[in-house]
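Before I ask anything, here is the structure I am working with.
Note that one protein chain is taken out, while the other chains of the complex remain in position.
Just so it is clear, A, B and C label the chains in written order, and each chain counts residues from 1 on its own.
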């Protein structure tokens, strides 16, 4: 089968650069689409590092100045993998150059930036998506199907948390490569934009919009040495954030995120309680979905642990055989697979910039509430 | 060994009447103390029901009017198992009669009542305790020991919830025997006093006082038939309640309770994250404690599920052999065992009325915050 | 309600003496029957110890010579809690005296003894039962119901093991109080009669008779100091035993037991795989039953963990409320409850001596096979 090429130009070669490159390289071995991604160019500031990354992943060329990449005629899609503070500028330039855009999450540093980005891609009518990859873990996608099929009935509760423990040591510096997530200038916020944004994106997808929130943030370690300046500086990110929420559908929400929960490396969990059934999921065992159905015969009711590896479960017919699990990286492959499928119909892939902006609005409301000690409505 | 009798007079023969009676009957088969409880009298309004209960449990006599019980010379301790709205009156009378008092939780309908009760028992200098039984589940007691030994280091997070699903049906009436917990007049509040009170008592015990809270409550089913009046009436209890908290020790708290979480019968869970270690527990597998210690050898770190059935774990040397679990009822036996041990030293057993009052103060602050949509300080 | 007394005379006051006494004392608080047990007499060789036990549990009298107990007119049922080597003698005497008999498991040291015991009770027409208590863990009883209802279809596999780790230290002596299970003279065999007997009893109950077995035994620690003689003596028990089996219904069996499995205190587990459904259970979480039903909707298939605490699950309506677990000791209470219920109809309670003899036959076949290195048919 002859395939059309989708020429990818990626900006940034950090952790997300690897997950995306792997996804672009693998997708056509497992999913059939009209287009196949071609790793055309990788762009980074350090020529040596960019070259090494290109060698490892098989990029055909490198750039060290992103505006040049954006202008190249042989690039179809710009994939933005840089720290959050450069998303807006790159995205707007790419839109103006008529490129499709795949942007790492969170969309932007804040709502104001995000609104400009939405205006840019919609004005330029370019296909766009934001890499909230957890939607495409098969268990999470199946949760969405079960909810859309109405199996839960009226929803009463939604709770989610994202717990890590990697910043507990006071010796850990802030800023610079690998640690920009601890520097508010580069990241915008701490766990709110980094971790809660994932929880919020999934929540909106599964349970609809949030009306109002009451938030609380804390910075446990107040000062850290800054890698770039070499000085001990005030830490401006939030180390932990929790919030109460009310959804438009009348259900109550409870969200929490922290990098100070010993024992949890990347424990993203959610649970949804409906009138008839409940769902639980956690990222540490991402290939399982827990399901409770009150309509089961009374004495046999219980939580069922569903091993999501069967061909009739989302995305799984493209992988191995029942019982054999896939992992974290596959969520990115699925995102690309869906992007390619939508591309054939000239459709943007969800979450689009506009959809991802709603998550940023919630983050901003949470941070505002945490400052005011009052409930805060979510902006529209 | 010759034992002194502790003559028990119990008021109320509902669910808690059974758990307490069982505890009084069993304790001396398993724990050695100077005193042994004697089931002297049970008091209830229905003579037939009270007689039947006395027959089942071996009470020597019955009363149908609690003031008479309180006045009886042959009674040493009054055990209050009635709905919350009569705790205050009975407790104050019992204190004035010089009886020891064991009172079901929550202490009172609200802080104002609780303060009067504390004044009464402290004025009369009678031994007193409140049956927050979950402290004496061996796993929970061991959590307390581990924390007191300083093994967790600085605490960052405390989260707890108590999830049930028994009131989801709109057909369930409110009020009357077995359902007084759904009637605000008898119960004071809904899940806040019934379930969150347990979570708060444990939290204060394990993690110290709470400074401030931000709460949210909801009543999902707005009207229910009232068993007593026969009419459909407004439901005044909270069906669900969640709150954010800040503890005096600087840690953050997250609490939630509901009777609308499908799949959870009585799932009380808590988790504590400290600098060095974390602890998790849940009531559905109450004989296990989950423990994570960051000081373990790096590649072998993980959550350990400790089966709390060994002789060197709290209370367990008095029961069977390693591997053989005890259950819910045993927490009450332990409470009585501790009461008897303290009695020998003329000491009240924790939580005393004064200690339990702090939990009621937190409940009141949560409910006030839920009304005001603002953070609320916890009263002292 | 007026109840008839069932006067209990117990021989032996070790670990099983405690579990039985507790069961006799509690049963009438939770189960309604025509008869209520009365702790009439306890018999042991040491007068001081027997007296202390009587005081703790409320026995009305003591004996230090079991033939005297057996002859007492005021005793209705003899409960045998002694080491295995005295079961036969006591049981036959009790039967001849016309007493009902409740005998600890295993029935006897071997098949020859067991046959005499069956002849004695059947000849004397006295009610009899053997305390294979695990049948009456509610989860296990529910497994039996599900199988009897035909829900599993044709059975393919049955596997069970009973794993402990308490004899790994070579310093542990053999023989004497508390350690008679390590002395073949008192116990007959090692883990085979002690632990596998439980697995076999349950297996026969749930899956029918075994036709043939192929066994393997091992004694890891060859010599231990004997508590009674004070000398280092050869260990004659089996420390570990495993066997393959073929059931009459065509299914395959796999059984294993050991006291050398680090990490397992008393982990009795079984799993049954049928054409349509499978069941798993383990004693370390005895209040749960795992259930897989292939007839579930394909994409929602999974193992369900059923929390056996609801009123429509076996025995549970007599205890607390949904979500609140019972423990190990309750299996004995249920055994007594069923004994009392059967007593009203003058029926022996399963497993009777005759039924328990089948388990002993299987044990003997396993031990014979382990010696011959060949498959062995199970005697009839």
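Operating definition for what follows: a contact is a pair of C-beta atoms (placed from the backbone, for glycine too) under 8 Å apart; a residue touches a chain by one contact, two chains touch by 3 or more.
Note that this is a predicted model, so its numbers are computed, not measured.
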| item | value |
| --- | --- |
| Touch partners, limited to displayed chains, of the chain removed from view | A, B, C |
| Per the touch definition above, residue among A:185, A:267 or A:341 touching the missing chain | A:267 |
| Residue among A:283, A:337, A:363 or A:378 that touches the chain left out of view | A:283 |
| Contact partner of the left-out chain, one of A:25, A:116 or A:276 | A:25 |
| Sole residue of C:240, C:266 or C:340 that reaches the chain not shown, by the stated touch rule | C:240 |
| On chain A, residues whose C-beta touches the chain left out of the figure | 1, 15, 18-19, 21-22, 25-26, 28-29, 55-58, 164, 166, 264-267, 283-288, 307, 309-310, 320-330 |
| Chain C residues touching the omitted chain (full complex) | 156-157, 159, 163, 165, 168, 214-216, 218, 220, 240, 242-244, 246, 250, 252, 254, 256, 258, 260-264, 273-278, 292, 294, 301, 303, 373-375 |
| Chain B, residues in touch with the chain not shown (by the definition above) | 142, 291, 293, 298-307, 310, 312-313 |
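The criterion applied here is as follows: only the chains that are shown with their structure count from here on.
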| item | value |
| --- | --- |
| Chain at maximum distance from chain B, centres defined as averaged CA atoms | A |
| Centre-of-Cα separation between chain B and chain A, whole angstrom | 42 |
| Geometric centre distance via CA averages, chain C-chain A, whole Å | 55 |
| Touching two or more other chains - residue numbers and ranges from chain C | 307, 310 |
